[in-house]
Each structure stands twice: as structure tokens, then as C-alpha cells.
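What follows is a single structure, written as C-alpha cells, with notes after it.
Selected chains from the complex are presented in situ; the others are not included.
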Amino acid sequence: MIIHNDNTDDLGFAVIDSRRNERTCYPEVVYCAGKTIDQSEVIIIRMREKGIPVLATRAQPELALCIQKRFPEAEYDDVSHILMVGSTYSKADLKGRVIVAAAGTSDLAVAKEAALTAEFFGSRAELVTDVGVAGIHRLFNRLEDLRKANVIVAVAGMEGALPGVVAGLVAAPVIAVPTSVGYGAAFGGLSALLGMLTSCAPGISVVNIDNGFGAGYQANLINHLAGRENHET
Amino acid sequence: MIIHNDNTDDLGFAVIDSRRNERTCYPEVVYCAGKTIDQSEVIIIRMREKGIPVLATRAQPELALCIQKRFPEAEYDDVSHILMVGSTYSKADLKGRVIVAAAGTSDLAVAKEAALTAEFFGSRAELVTDVGVAGIHRLFNRLEDLRKANVIVAVAGMEGALPGVVAGLVAAPVIAVPTSVGYGAAFGGLSALLGMLTSCAPGISVVNIDNGFGAGYQANLINHLAGRENHET
């Protein structure tokens, strides 16, 4: 069988899109779920050779060990399974403010995935935990912080009510992330997803279930608008 | 074809369960949806002849006119489509306190169905409107009232977040009613239903979509426990 793939970035099992940067301003990201440790390792090494900063999501701890051996500057967060090598931004360079609010402790992994993604691409990110609507006083205690954000990522499972409550209290756009936390009628995050899509508060848009990366990426795009000049027409 | 139905309460198209009273303490209720005006009218007249107080749900305005002509004491609420004839309880007899909280104005019909049902069976009912979570300060303004209830009925469509927020703030049991308000991913009330079932706050139980009657009936059963002596074992 003829296999067409003359790209010099072709690794056989994956192709590095090294020009994504030019097209959308941001480099490609390595999604490790469904790849072997070896495959992810080869991709990361090749990207580093080309000088591309690496953000790897859902990275297994074993992969992190391998990579940290070769690249001691690599950082790994074992809650969100985010692995970063060669980030362009130092803490001092981070700009604006993305606040990631998590309803419960079981939403923490997804929330950190969002926050670390936003930071990787240059946004200052802050995490506010345990502000689920079943104990809403905890959310009110954080309202001052939430009102300073350029954009808020709200992460919740089960009934997914957090984004709607937040969007009714602040002026910033809210990116809602349903999580697969819960059992029975939570149906693997479907319940939270539907709740967020039908929220009666405007100012919310939603990403896929457990997609902390997608929310952090979108929040970063939005956050970078702040301070930017508008195009002349 | 032989049709077995020797019950003297048999009207041909419906059978009055005139002994329900003894079994469950409450008389049967007339559900008018799917019956013709004529059929409902005949049932109501027969029940009145037997001295049974009549609660008719989803009663058409035309039916209400017919019945009010014959029974001037009949009361009709054209928002909830509740029709009552020969209620046993005067306002002064109503006991305890059921509070029905509605998230939005489009939830009002269902909420009034719940409140009027509870009153019909002897509970004092109060209605608190427009306390949806997208403008949560309105809910907090009503917190004092909510805390006085023996039981709360919380009515909401779309993401259905109201019962979870309420249950985190009060000690009373909450009966949640999802409504079919909303479009798209609201899926005719499914979204609200799933949200209420998966709420992370304990102290909530749920009835069918738009089932204000069921919620009011259940709230009344619960409300009547207050003040009652416990059985000796």
C-alpha cells in the first residue's frame, strides 16, 4: 500500500505541524492519551530539537520521568498530568488575569489543566477552589477576586451550576468546563454539559467534557486581547 | 367483547376511585389533559354528587366556565389551570408552611400548580418568584422567608440549578420540579431534570418534568408531618 506523507516532520505514527505557529500564533500541543510513552517521548524530543516549546497534556508519570531525565528544566504537575518543556514565558512575563474556579475537589485536575495551559501560553492564571453552588457563601467570599479577571474559567461536574451563578455576578466572559465527576444521572458529564449550555445567564460559552486544556487555551486567547490595540479598518 | 367493570363508580370512559380517601387519606384528583371537556365535566359532577372535594389539574378555561356555571363556588386559576370545587379547607384552616420558589416567570404556571395543590390539601402555601440563580441576590433577599418553611418546592427550567443552591442554604427538605422551559439543549426539561438529580447538595428529591401537582402533593404530605405526634412502636 502506498502511503502518502512526504512531510519532513513525519515520524511515521505522527506528523508535527511545525508551522501551526505562523497560522494561529501558537505551537501545536501533544495530547498523550492514546499514545505510547515511547511515541510521546519521540514527538517531544523532535519538537525540542526544532526549538518548539512543548505542552503535553494527559502525560503519564512515566513519560514525565523520561522527559525530566533528558530535559531537567521540564515541569510536571501530577494532578492535571500537564508536562511542560521549554516554556517561553517566565512567571514575570505572564500578563492579564485568567481565573479558574473549580466547584469541588474532584474538579481540581481539570481546573489545573486549564490554569497551566493558560500560563504556558503567557496568561497569568489563578485558581479558586471549592466554590460549588451547594455552599454558595464560599463563592461570595471570592467575589472580589473573580471581578478582577479578564476572563473566568468555571469548572464543575454533576449539575454544572457554577458558571451560570458566576456569569450573573461578574462582567467578564465565562468559559464553562463540564467534568465527568458524579455517578448515575450525571451520565459521564452529560448532565453538567447540558446544564451549562442552557444556563439562563448570558456570557457563558462551553467546551467539551473534561477539556481543561481547551478552556485554558480559549481563556488565554481572550485574555491576550486585553491591552491589545484594535485594528484600524 | 366483554368488558369487565362492575364498579358503580364506572362512567364508561373513567372510573372514580371513591375509596382512595380511606387508603391514602386524600381523594383522587382529575387530570384533565387528554380528556374532552364533556368527560371532565361528567366526572366532576359525579364526584360532587358523592361529596368528594374536586381538584382538577390542567383544566381548560372552557371547562372552568361550565363548572362555574353549575357550581358558583368553584375557583379557577388561569395561569396554572387549576380548578377547585368544594375544597375542605378555608384559608384559616391551612396549616404549616410550604414555600414554592420559582426561578423565572415562565416557571410560574408550574409553581402555582404546586402551591394551589398544597393548599387544596390543607397546607399554607406561599409563592416566591423570580429567584433564579442567574441573579442570585434576589434569592438572598428571600432567605428569611425560605428558612421558615417546613418544606420548599423549587421550580426551575433550563439548567435547573435553583434547588441545589436552596438546599445548601436551608434545613428544610426541597422538592425539585424541572420545567420544560428553554430551547435547544434544554431538550424539553431533560437538562433541568438531570441537573436536579445530580445536584451535589443533599436534601433534594425530584418529581417529573412540569409536574407541579406532584410536587405540591408531596410537599403537603411532608408539611402535615409537622405538629403530628410520632407513632408509639
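Letters A and B name the chains as they come in the text, with residue numbers starting at 1 for each one.
Heads up, the rule we're going with is that a residue touches a chain if its C-beta (ideal position, glycine included) is under 8 Å from a C-beta of that chain, and two chains touch if they have at least 3 such contacts.
Values in this document were obtained by computation on a predicted structure and should not be read as measured data.
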Note that 2 identical chains are shown, then give how many the whole complex contains.
-> 8
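The definition used in the following text is that only the chains that are shown with their structure count from here on.
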Inter-chain centre distance, chain A versus chain B - centres from mean C-alpha coordinates, in Å | 45
Along chain A, where are the residues that touch chain B in the complex?
-> 103-104, 132-136, 158-161, 164-165, 167-169, 182, 184-187, 190-192, 194-201
